[in-house]
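Every protein chain of the complex appears in place save one, which is left out.
Per-chain residue numbering starts at 1, and chain names A and B are given in the order in which the chains are listed.
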Amino acid sequence: MPALGADMEAGTLVEWLKRPGERIARGDAVAVVETQKGAIEIESFQPGVLREIRVETGARVPVGEVLALIDGEAGAAAAAPVHATAEAPARAIAAAPPPRPGAAAEPEPEPVVLSGQRRVPISPLARRLAEERGIDVATLQPGADGTIGLAEVEAARAALAPAGAPAARAAGERGLDLAAMRRAIAAAMARSHREIPHYFVSSTLDLAPLLAWLERTNATRAPPGRLLYLVPLLKAVARAMASAPELNGHYEADVFTPSAAVHMGVAIAMRGGGLIAPAIHDVDRLDLDTLMAKLDDLVLRVRGGRLRSSELADPTVTVSNLGEHTADAILPVIYPPQVAIVGCGQIVPRPWVSDGGLVVRPTMTITVGGDHRVSDGRSAAKFLARVEALLKTPEAL
Amino acid sequence: MSATRRITYREAVREALREALLRDPRVFLMGEDVGRYGGSYACSSGLLAEFGEERIRDTPLSESGFVGAGIGAAIGGMRPIVEVMTVNFSLLALDQIVNNAATVRHMSGGQIAVPVVIRMATGAGRQLAAQHSHSLECWYAHVPGIRAVAPATVADARGMLWTALQEPNPVVIFEHATLYNDEGEVPGEGELAVDIDRAAVRRAGDDLSLITYGGSLKKALAAADALAGERIGCEVIDLRTLRPLDEETILASVRRTHRALIVDEGWRSGSLAGEIAARIAEEAFFDLDAPVRRVCSAEVPIPYPRHLEEAATPQVDGIVAAARGLVRR
Partner (left out) sequence: MSARDAIEVARTALLAVAPDLAGERIAPDAPFRDQFDFDSMDFMHFVAGLAKATGIDIPERDYPRLQSLADCARYLHERGWR
């Protein structure tokens, strides 16, 4: 069971999409898991043949539990647990072991070993209780302070208990529990407020060049091929990350790990309430049409409550775009373990000084929420200046 | 059930002295200024007039001399109550207490009992500076042959003395100097004596055990109140008896709450808090969900200015912060 977000402790297996004996290609959706973020398709990062399903539908499974075994390609005897960590950022505790290509014919998945040199502190009580209850301590997710205590063991135990309500839910009703989603948002934001010393830096940018370019571009295209302004905006934000790497990455257990790739969380509102910010990968390197297609697909699937596990693997930075006919500015709150969030207000015509004269320009106020444990306002200022420069020549995006 | 009365800690000590003097003719009180002056903390005011110079005896400023005389009187069959002004001054009598009172029963093969009760004020908080403000209870609690008790409530101040007088071995009673003006409930009538064996759970809670004694109890209770507002439930344990420690009560609580915070006005190095932490680690290690923490006095002679005195000694804020850390909030 992959961790589909920093705050996830368990998920309910609602459907197997593959049967034992079926071939699986890398990236195939193998199962559907229900989480606080809705129904998520779990993809395999391991090609092969599904050998054994270990978890029945309806079961609530703690993060790190083996869901199924896949026999590797070319008749290799080693079975790889179904897992989706390949794209996920490294964690102090790997939720499942990586497949060992050279491993002997031992079919049982290896007990998970603490990765890296750092030993995760676990309280004596937590260790004892985990042992008594048959919970592998390596599967336990540390708490916000990086240690494993009674609370983490209790959570894992609760997750192991047979689930009642979710299993009873009819298949057609699969989707979101909005109250649960609100609790998940609350938990993440409370943690953010508690742990992250935020700072905010804003700039109001002249979007006339961007909008003029967009109008020219879209005028030549049929409606389905047109771009939303959000697309070049996301691209500019993603590219500008290179000028402030301390805004892009994860802060976990007192250590900031910058990310070379820009996996951008895009906050998408659900109809009827709720918010989810799945990632589009490598936004800085996608051309605008591909980015538009990905965004389109993502919005569609968010609304349909069907996301993929790799999209929920933690984004490295998030953009929260208020959109049209909303409000002028937003002071966004960082989604841990990320260290920055970019908030975009609506586009508004404002008086603007250009060449010493007063003109009216479409403008947007962009606000960076940054994490003082990692960066200062200066980083955000540098980043915003870079966004502004990139948006002056949108054709180069 | 009879109604309770509300009296001050000082009145409780005075009532206890008076009760002892009335109930047992072998009991007498001696110490510096206990007679004509009424006691440096006014615990014995009026007793000289009621009981006379034979039983309320002012002594010279010689702790070694009058504590030694008290030990001798106890060996001789009396039930002396010796008042020492502060624990700092008791160091002059340490030889008598540790080398004589604590050892005589042992060295006489059990033939000679030393039923002396030695009372003294302890602790900071009254701006009496470094030579009057230290908390050295731990030194006495270190010594086998002595029972050390610390009444932290008015009821214990009222009830512990009589029980201590029944003990055939020396008992040292530590009265924290900030407690004398505090008010509390005591039973309206009947037997007021209380045990001097067990720790008391002053407040029940599930999230952590706040272990303390003496003058720190009220701070621990105030901290527990504040923490209750954050839904952190503290079990507050008043040790009452510092030697022998009631390990059973401490361990039972820690095994239930899984977290221990010890509040001790003594200095951390070589403290009673250290001893308790060690016993928890020895006996309840596998029940701990967090490292044992201590809130102790800063390792400086207790300063005179009020703000520095407060900064040097355990305070509610510090206890609350340490408790939050223990429950990882």
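By our rule, a residue touches a chain if its C-beta (ideal position, glycine included) is under 8 Å from a C-beta of that chain, and two chains touch if they have at least 3 such contacts.
Note that this is a predicted model, so its numbers are computed, not measured.
Taking every chain of the complex into account, the chain not shown here touches A. Residue A:Leu295 is the one among A:Ile70, A:Leu295 or A:Ile366 that touches the chain not shown. Among A:Ala187, A:Leu230, A:Ala253 or A:Val348, only A:Leu230 touches the chain that is left out of the view. Within the set A:Ser203, A:Asn218, A:Ser243 or A:Thr290, the residue that contacts the chain not displayed is A:Asn218. Listed for chain A, the residues touching the missing chain in the whole complex are 215, 218-219, 222-224, 226, 228-230, 269, 271-272, 295-296, 299, 303, 323-325.
The rule we apply is simple: only the chains that are shown with their structure count from here on.
Touching chain A in their complex are the following residues of chain B: 258, 285-290, 328.
The touching residues of chain A, when paired with chain B in their complex, are 123-126, 128, 143-145, 147, 149-151.
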